[in-house]
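With one protein chain withheld, the remaining protein chains of the complex are depicted in position.
And then chain A:
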Amino acid sequence: MTRVSAILPERGLADRLSTVFWRRPKLLLLLLISPPLLWLGVVYLGSLAALLLQSFYSIDEFSGVVKEEFTLKTYGELFRAANMDIIIRTLLMSTAVTITSAFVAFPIAYYAARYARGRWKAVFYLGIMLPLWSSYLVKVYAWKLILAKEGIITWAAEGIGAGFLLDAVLALPWVGGNSLSTSFIGTWLVFVYVWMPFMILPMQASLERVPLSMLEASADLGASRKQTFRTVVLPLAMPGVIAGSIFTFSLTMGDYIIPQIVGTSARFIGQAVYQFQGTAGNIPLAAAFAMVPILIMLVYLALAKRGGAFDAL
């Protein structure tokens, strides 16, 4: 019998490297996570900090020069009637978009998680993701055409004799307007359409993790379908609903293109930030405006946590 070495020979640099990593697993971890950590820490959190800093500066009304002194004056400006209007309008729109998305997305996500199998699951993912493949601008302009006074919705409504219904909707105070494409209803519809995948996917992921036996246990103990939904399905799906709502809510809060293309001339936070940092050159006020959605999201998450939305995590 020939003597065989218990240790196999090292083959090249890759083998030697992998031996080093095997002996010091933390070194590999460090190498893997340092680029994203640098990205998140320096580029993202750094710019956020810079933004926060800017929001505490103010602008000299006469010269238009940014005064680098700490003051709450800029935040005070947010409470002017015109600016407050923008904040409240954006907040209401984001809330309406989020609630609508949640209601529309839930049955779709539930179907996908509970019933879709094999090929139908693929069809589901494709159907949800496909709209994301085309440019956001193309979709928004398409919607402008669909919703326009000469667009397909008006045409179809008149064709089936429901023109009066459309007129009644457009005659509603605040949300109505000359046509769907120049009303808040139009803005709301486009927002719901564009952000829908971001609501469906997290919801579907959380519903998928609810085992069937849990629903059976609930029925076994005497719960009706309604009771099972309220006491088991909804609480277990809540982390997904919250995750989805964070997407739809914050995306709506920050968007400045959709309200510019579809809707009234009234401004939203995103448009205000865009104008203040651009044409108006008022970086501090733009920064203060940009802090508003962040603060609102923090309050929202704190409330959700207190309400027990993350108990199932």
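By definition in this document, contacts are C-beta pairs under 8 Å (C-beta built on N, C-alpha and C of every residue); 3 or more make two chains touch, one makes a residue touch a chain; residues count from 1.
In this section, contacts and distances are computed from a predicted model.
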Omitted chain (choose from "Histidine kinase", "ABC transporter ATP-binding protein", "Acetolactate synthase small subunit" or "Alpha-L-glutamate ligase-like protein") - UniProt protein name: "ABC transporter ATP-binding protein"
Given A:T154, A:S218 or A:Q271, the residue that touches the chain left out of view is A:S218
For the chain left off this view, which of A:I200, A:L236 or A:A288 is in contact with it? A:L236
Interface with the unshown chain - residue positions in chain A: 211, 213-214, 216-224, 227, 231-232, 235-236, 308, 311-312
